[in-house]
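Note that one protein chain of the assembly has been removed; the remaining protein chains are unaltered in position.
Let's turn to subunit A:
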Amino acid sequence: MPAIEELTDAYERYVLDNEDGFVDEFRDRLRDFGGRPTPLQRAERLSERYDTEVYLKREDLLHGGAHKLNNALGQVLLAKYMGKERVVAETGAGQHGTATAMAAAHLDMPCEVYMGETDINRQRPNVFRMRLNGADVTPVTAGRGTLKEAINETMRDWATTVETTHYVLGSVVGPHPFPAMVRDFQAVISEEARRQIREQTDGLPDSVLACAGGGSNTMGAFAAFLDDEDVSLHAVEAGGSSLTVDEERGVAPNSASLSTGGEGVLHGARTRLLQDDDGQILESHSVSAGLDYAGVGPELAHLVESGRVRAVNVDDDAALAAFHRLSNMEGIIPALESAHALAYLERVAGLDGPATEGSSGKPRDEAHDDLGDTVIVNVSGRGDKDLETVIEETDRREIEEAPEMDVFTEGL
């Protein structure tokens, strides 16, 4: 694995030590090409609904519509500094793929993106965008054709072409230095949010919420708050349709590896994984393609184990409801990933699910005990890519906040 040694060396020199002004160029490009800083917006109606000051970190307004550009731009630029001729990437929901394709076009670098066939079918707009930016999109048919298989295939490509190619890994997973490097590129989210909340409220938030699949936006949203011990950090995972594993089929109908997984080794990292008793990796599931991964970043797993970060989860229905709620209450259509983090507000307030005693529309006192008076939610991306999924899934479920979907589904 000299590739890993070469990358570690490049990470230390360019990212940590700013050799040749790498970090300066990265920041300039994030500003001019990416559109940073993104706003930290007080959500008026959500604040009223939850009787809590809710602030949204608007990564959906970053160029490309998701936080993924922070990392993709950083890594493609790093590949340039390393003298590589080509980049490869894996993608689940397609946001990392589109971000990598955009960054590669911007920096004039050939780009190939591996994507599971299932994900290609449920994220077509992102496939088009990658192609428009000049990237090759290669379907992966193995397994269930989702992110896990795409990662395997990208690793195989990289193993074959390592001398000329950099692997732009899309999350805080894989072997060192990837988890640390991706976190550093994403940390701009919490660096900005921390400064912005102080400007707006003269203080720090009580809580920060971020959805967690692989964990890149999670680590990005938490990084600058890790030393602020009074700020509680919540990683919201995809509870899918159930937290119970289907042992017979080898499927976990969720992607909640922090909440329900066990310790193991996958893709070059020791972390928490969805696996069976033998250590075989389970197929995960989430209505959100971007969260659909059986593992999670090792540093995030460690932060959960040490108690610094609390791992929670919400199910597919709750995420869909939150998607519609933010769309019609605040005029922001969030990525299904981000909708998980938003759904947790509802959960804590005791407003999710059918009305029961104690959830009559008024927040419970314990909501404040849990999240406090000021909450930042990382809106990791925008939901345009998820519209087809949301329309189909909403149509076959009962989601209270949702408008009628049959007007759309006729055309699908």
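Please note the rule applied: a residue touches a chain if its C-beta (ideal position, glycine included) is under 8 Å from a C-beta of that chain, and two chains touch if they have at least 3 such contacts; residues count from 1.
Here is the rule we use: contacts and distances are computed from a predicted model.
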* Structure fact -> Of the listed "Na+/H+ antiporter", "Cytochrome d ubiquinol oxidase subunit II", "Tryptophan synthase alpha chain" or "3-isopropylmalate dehydratase small subunit", the name UniProt assigns to the chain that isn't shown is "Tryptophan synthase alpha chain"
* Option touching the unshown chain, where A:32, A:163, A:246 or A:400 are the choices -> A:163
* So which of A:264, A:334 or A:381 would be touching the chain we can't see? -> A:264
* To do: Determine which one of A:52, A:275, A:313 or A:380 touches the chain that has been left out.
  => A:275
* Hidden partner interface residues of subunit A, rising order -> 1-3, 5, 142, 148, 152, 155-156, 159-163, 175, 250, 262, 264-268, 273, 275, 277-281
